[in-house]
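What follows is a short report on a single structure.
All protein chains of the complex are present and in place, except for one that has been dropped.
Read from first to last, the chains carry the letters A, B and C; within each, the first residue is number 1.
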């Protein structure tokens, strides 16, 4: 099965003719993802290394049966791009673009949620189901097929942990970056729910960071609904309070949202928390070993 | 069973302390409806003939378990009242108030629809399930229990037809007024779907009028999804084109939306159409007779 | 509420949609003065709340102020579909390279806002929809999403507009038209034609604009645009009294509660061989004064030979209507016979009130059909 992206993914890339969009869109195709279309207004009729470009997502959907979009347009145009995709019938939106205005994203979230749309990002690295499909910027070459589902708020940190898993011989069902912006389309819980239901996933690694209370909520959800083992990592133990650490998400105000508080919440629900990416990979390896 | 309102209805009346709200709210209670609360900002703590008044719908829901609201406030305050009810967890909204700004109602429709809220009106007489509950302004004394479901865009015309049914010995499962404003919360199709699923309903009477294409859509839906016999009536054969006939809904522009076109659409799908309320009742009586 | 072309264009202008310079004129000398101020050739356009003014000779090109005065002379007073021309819009004449069509309407069926754009402008859109549907780009907008730039792109690419300069201007007009539509609570804003000049400038050459009556209280500036004289005098009188009244051509005056029931009553009158004189809805709350006002409006129509009250009360109460009838009879001289049919809330009380007062020439009937037959008989 895998989650979010798989062999049934038919991808349209919004912004495929841009420098980054083209680089990563074509890399996704080279990996084996069905990249069926690109959309760039005014460039309809052209192609990007054989991938047809359309003026609108509606045309792309009609002509190619695209069901998933990767949004690679600048942040100021991303909200428009997302609405365009959703209104054209796209069911899965993966928004790589970062720095959308928070109010815009809040409206998008509340618009798409009751409509059953799946969204990752903004400010996410995408999703990779090794051997099936890669949508986004995750460097697929460092991952292999397997049974560990990874869900993360952070892009590069995910690669780090996935890389260490691979070094220990553990492969992945899907690696899901939910994104680091203050409002993102999917929460940890949304993805945990999918991993729990996914036949291929036997073990889940959750990569959190300071700020917000998503990790605390995930802890409560895991205790109630997740039967598969979960290993967690939290970044930001040394972050000073009140400072924004890059991600708009990663800010600690006062006492709530600290790495320590999140670690304790997870451990209280029986989730093992590693203190370094290396330790997380070790914990995952021993847990996986114990199960097989 | 019955539809929309029944023995499980726990009604809050928004505007119960107003003249009309009190008159009809208490009539509904006298009929046997569980009228559990009224809401009038600033009058919390008072009561209307024993029905407790609250400042907000949220309080009313919390204190009384209300699950249905009847909106009896002036049109300018109705949108606010509807949002208040829905956000307080009310699942069924019956808006008697008429003349809401169309754009406001369009936003409400699109807000409540994906949230699974049931709404009748604005500008509707409500719903009456004889012997169970009456919510709205339908004069219940002229109806009796039975197997005919009535759905109508018009209030008084519904009473007329229901009255004639009663005179022929036919009772009703539920009489549903969907409302005469340009945008209303439920369409004919929404109610037909419920009648089709309702054990008590054996025969359906659909009361339409000129303007829009709801009757045409209903005709197509009936052909596809409704197994129970449907008798229809359309008002407005003598209405001149281009004139608004009272209901904001009842306007004919050019050729579409005429009574004749609607009649033909229904008949083409095998629905019998009566030319007067009397004929509709006669058709219903003979159909009901043929079935029993 | 329908707006005149010049009023719609004034709203377009406020929202940044380009229109031509123009002046209002109600007399030929005013038309001349307007043409002088504007300079160059002008178009003299009849302002009427109906279509087909072009074919009816209501739009003329004038080369100079004198010509404008002459053309105005010819257009003022024209009867276009029953609307007498009392106002002219004198507008700088435009050179037209292309005629497009753009509109935004309230799609009741889809519960969405509907944009339509086509390069086949200048004709009735129904004709385009029927004969060249593929040329008509349509797009529904969810009002909770609001305007998003992609909507303009879908329309523009869908309509096959390829010129980048036109695309840019039209994209902006589409956005402003959305704002205009929402912020004025409009039910329809139509630009037909939306022209492209030989220089490539895009501009609204006409406007059709309908505003939601129920939202006018939010827009006093638009409410002020209402022209009472645009409506037949009976309807005007009715509106002033808050009565929903439409004049028809028959002899049986009809008064009921609820639009559906009144329409049905009209139909039944026709079926039993009569001709309704009007549509008149007392509405939901019908109080005694409402009944008096309505009777006043109905009896002002000299064609009326009998009056039918068809009341099936829900929120309305029959006793209140009965009192209204008695009050009207005491206040107004009503010569026509009145037929009354009461059912529903407080019907018996209502009938009792009438029976107690027993005014002459008033007939109570038990059913709608009986009442209709009686009213038709009495009108014969």
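The rule is short, and it goes like this: a contact is a pair of C-beta atoms (placed from the backbone, for glycine too) under 8 Å apart; a residue touches a chain by one contact, two chains touch by 3 or more.
Bear in mind the structure is a predicted one, so any value in this text is a computation, not a measurement.
The missing chain, though absent from the view, touches A, B when the full complex is examined. Here the missing chain is touched by one residue of A:69, A:118 or A:152, and it is A:152.
The hidden chain makes contact, of the residues B:26, B:79 or B:234, with B:79.
Within the complete assembly, A:75 is the residue of A:75, A:165, A:273 or A:288 that touches the hidden chain.
The chain that is not drawn here is touched, among residues A:15, A:125 or A:229, by A:125.
Taking the complete complex into account, A:236 is the one of A:15, A:52, A:146 or A:236 that touches the chain left out.
If you put the missing chain back, the residues of chain B touching it would be 41-42, 44, 55-59, 77, 79-81, 83-84, 87, 111.
Across the interface with the omitted chain, chain A contributes residues 20, 24, 75-76, 96, 98-104, 106-107, 109-111, 113, 125, 136-139, 142, 152-160, 163, 180, 182-183, 207, 209-210, 212-214, 217, 233, 235-240, 243-250, 254, 259, 275-278.
Assume only the chains that are shown with their structure count from here on.
Touching chain A and chain C together: B. Closest chain to the protein centre (all Cα atoms averaged), using per-chain Cα means: B. For the pair chain A and chain C, the distance between C-alpha centroids works out to 53 Å. Once the centre of each chain is set as its mean CA position, chain B and chain C turn out to be 27 Å apart.
In chain B, no position touches at least two other chains.
Among the residues of chain C, those in touch with two or more other chains are 142, 144.
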